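A short write-up of the structure that comes next.
A single protein chain has been omitted; all remaining protein chains appear in their positions.
Entry: chain A
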Amino acid sequence: MAEPAWLLAKRSATAALLSITLTDIVGNIARTHGDSMQPTLQPGEKNLLGFLKGDIVFFEKISAAAYKYHRGDVVVLRSPSDPNQWMIKRLIAMQGDWINVPGSYEILQIPKGRCWVEGDGGNISLDSRTFGALPLGLVQGRVTHKIWPPHRFGRVERVFPKGRVMLDDEV
């Protein structure tokens, strides 16, 4: 009587450890629930059940461990104003780059160890235009694919931000 219960407990524990390890090291999925990455990622309409709104994306953490990000990647990062909130934005500039702050004539250089992220949606996005350059340690992974809804399944491409960024050796 006790043996199948023990076996079930052991198998559940193994499955839990395995899934935690894989989601920490390989990658995880995230659901968007804001307009800031339109048109790349949509927040979705309310359906009858009230859930599964918003695109679900897969983000990988293998490049995160070595901080191998490129300008134009869509990344998942933790919010600097609320550690429990996560954001999905596009990486526009890395340390040392010069960037024109949108909406003003200001040009600033991204300090060491920081990056500039912006949402594709323009003014509705809460991103580096509000927070300033964010420490790269906040970035948790790189979005590679949209996996839900099925009619929008596909890769999320790296789009180099033309005309926004000047690299340090071009200045």
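For the reader, a short list of remarks on this structure follows.
As a convention for this text, a residue touches a chain if its C-beta (ideal position, glycine included) is under 8 Å from a C-beta of that chain, and two chains touch if they have at least 3 such contacts; residues count from 1.
The criterion applied here is as follows: contacts and distances are computed from a predicted model.
A single chain of the complex does not appear, and UniProt lists its protein name as "Peptidase S26 domain-containing protein", one of "Peptidase S26 domain-containing protein", "GPI transamidase component PIG-S", "Cytochrome c oxidase assembly factor 6 homolog" or "Tom7-domain-containing protein". From the options A:25, A:124 or A:159, the residue with contact to the chain not on display is A:25.
Only one of A:38, A:63, A:79 or A:109 touches the chain withheld from this view, namely A:79. The missing chain lies against chain A, touching residues 14, 17-18, 20-21, 24-25, 67, 78-83, 111-114, 134-139.
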